[in-house]
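Structure record follows, encoded as structure tokens.
Every protein chain but one is kept in place in this view of the complex.
We call the chains A and B, going by the order they appear; numbering starts again at 1 in every chain.
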Amino acid sequence: MRASLFITCYNDTLFPETGRAVVRLLERLGVELEFHPQQTCCGQMHANTGFRAEAFSQARRFVALYRNAESVVIPSSSCVAMIRDQYPGLFEELGNESLRSEFATLLPRIYELSEFLIDRLGVEDVGAYFPHRVTYHASCHSLRGLHVGDRPMRLLSKVRGLELIPLEIMERCCGFGGTFSIKNADVSSAMLSAKLEDVLSTRAEYCTALDNSCLMHLGGAMHRQFAAMRTIHLAQILSATEGSPPEEVA
Amino acid sequence: MSASAPSRQLILDRIRAATQNPRQSASNAAELSRSYIRRGKLGVQERLKLMIERLREYDAEVVDCVPEEVPAAIGAELASSGRRVFVAPEGLPAEWLVAGFDWKIDRGLENAEIEQAEGVVTAAFCGVADSGTILLHHSPSEGRRVLTLLPDWHLCILYASQVVETLPEYFDRCPSPGTPVLATYISGPSATADIEMTRIKGVHGPRFLNVILVRDGD
Partner (left out) sequence: MSGTLTGHPVLDPRLAPPFPIAALPLLRNAQLRENVAHATDVIQSKRARLVAEKTDWQELRRAAAAIRSHTLEHLGSYLEEFEARCTAAGGMVHWASDAAEARAIILELLRQEQASEVIKIKTMTSAEIQLNPALEAAGIHAYETDLAELILQLGEDEPSHIVVPALHVNRSQVREIFARSMGLKDLPDDPKALTAAARTYLRQKFLTIPTAIGGANFLIAETGSVAVVESEGNGRMCLTLPRTLITLAGIEKVLPRFADLEVMLQLLARSATGERMSPYTSLWTGVTPGDGPERFHVVLVDNGRSSILARPTERQTLRCIRCAACLNTCPVYRQTGGHAYGSVYPGPIGAILTPQLMHMEYAQSLPFASSLCGACYEVCPVKIDIPKVLLELRAQVVNQERGRAARLRDPMFIGMKVAHAILAGARRFRAAQWLGRIALRPFIRKDGWIHTLPSLGAKWTQTRDLRGLPSQSFRQWWTARGKEER
């Protein structure tokens, strides 16, 4: 089984360890991974901030790059949501029929990581070992955009040694919202404060999610407050085995 | 009104321009597909039980009786209310005007007179069990709208045969379009939750709702 990894612009730059964990995990499961060095960004940041024309060109590049991929795996549900929800409208607006139909054939081959594991590989137990107390935050894009449902929970439930502590309100937005965190920094911080109260009260050691965007926001506040909890991407938990814990990041 | 005729045309022109290309094929609202529940599944007894349950959730008082007992049941309800002066719609059945109380029949009562009354007794058009709603069409036995608005206490006589389970079933029971001309749907006494979300009963409109459910067809 072959798959092409779309690492995403922000994971590439800020969270390479998540990418390394995806590689470790998928290769362990027998997937032959490729990585197109020409990749940059799906265009979400621009599309969501009103810079649609700019997002067009990024969308075009994405489709051109992956038109022949067997599958595309993306460890970020917000990027997958961008591709699934907004690319169709973008291409229709562009009026480019060949591009639109090319995308239509590519779309079913695009997977968020938990979707790839469960739907494409058909596995729930990935042989992971992570003996810690963990709480799971359902990022809005994964929950309401992709409808990943209970896939992440099913994967987490098979991780040996892991104790899952549910959030009281798992589905409430953490307040990141992309450029919202800058344009409406005060409100974003208030939402963060409310979410963090819930997260910290679980007394878990780690908070995990499908998106480093949410985790960067939650983790940034945890670090600022010297909270005794850290964030970690789901890929890193799933890639960890008994002899090989996830990379330590400060 | 002719004074706003230019605006009328302007608005309609704007709307026409905005809706030039209808995308949906349905040109008639009746053609739209509807897959929600229209008919209930409960049997008669369960339906009545649900109606009573929902009414009581609103703190409405509910008693039941058979048709022959209606006047006696009314008498009992009126007596236990501690009230004496009641308004009645003009078309209320004569046998419901039980003796021992001060009845004001509405043949054009002034609001001030209705204000003097302590309660009102009416029939109803329908009851919807799902929401515990009493639906009035303001027929002669149900009375003008003001009658069930000003007094503080409302006794409603509802027949089991008038009770349906779902709201769509009520709409099925309405005769042709254009009826009712006037309607009031009552789901519990008036309430507000405007102050700290604390539900307070009885802001305006009757604070007390009593229902006699008449088991006709048992």
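Odds and ends about this structure:
The rule we apply is simple: contacts are C-beta pairs under 8 Å (C-beta built on N, C-alpha and C of every residue); 3 or more make two chains touch, one makes a residue touch a chain.
Quantities reported herein were computed from a predicted structural model and do not represent experimental measurements.
Check A:Arg20, A:Arg84 or A:His132 against the missing chain and you find that the one touching it is A:Arg20. Only one residue from A:Arg2, A:Arg160 or A:Lys183 touches the chain missing from this view: A:Lys183. Along chain B, the points of touch with the absent chain fall at residues 1, 3-5, 7-8, 10-12, 14-19, 22-24, 26-27, 29-30, 32-37, 54, 108, 111-112, 115, 128, 130-133, 138, 144-146, 149, 167-168, 170-171, 174, 177-178, 180-198, 200, 202-205. Although one chain is not shown, part of chain A still touches it, namely residues 7, 9, 11-14, 16-17, 19-20, 23, 35, 37-41, 43, 45-52, 54, 57-58, 61, 86, 140, 143-145, 171-173, 175-194, 216-217, 219-221, 223-224, 249-250.
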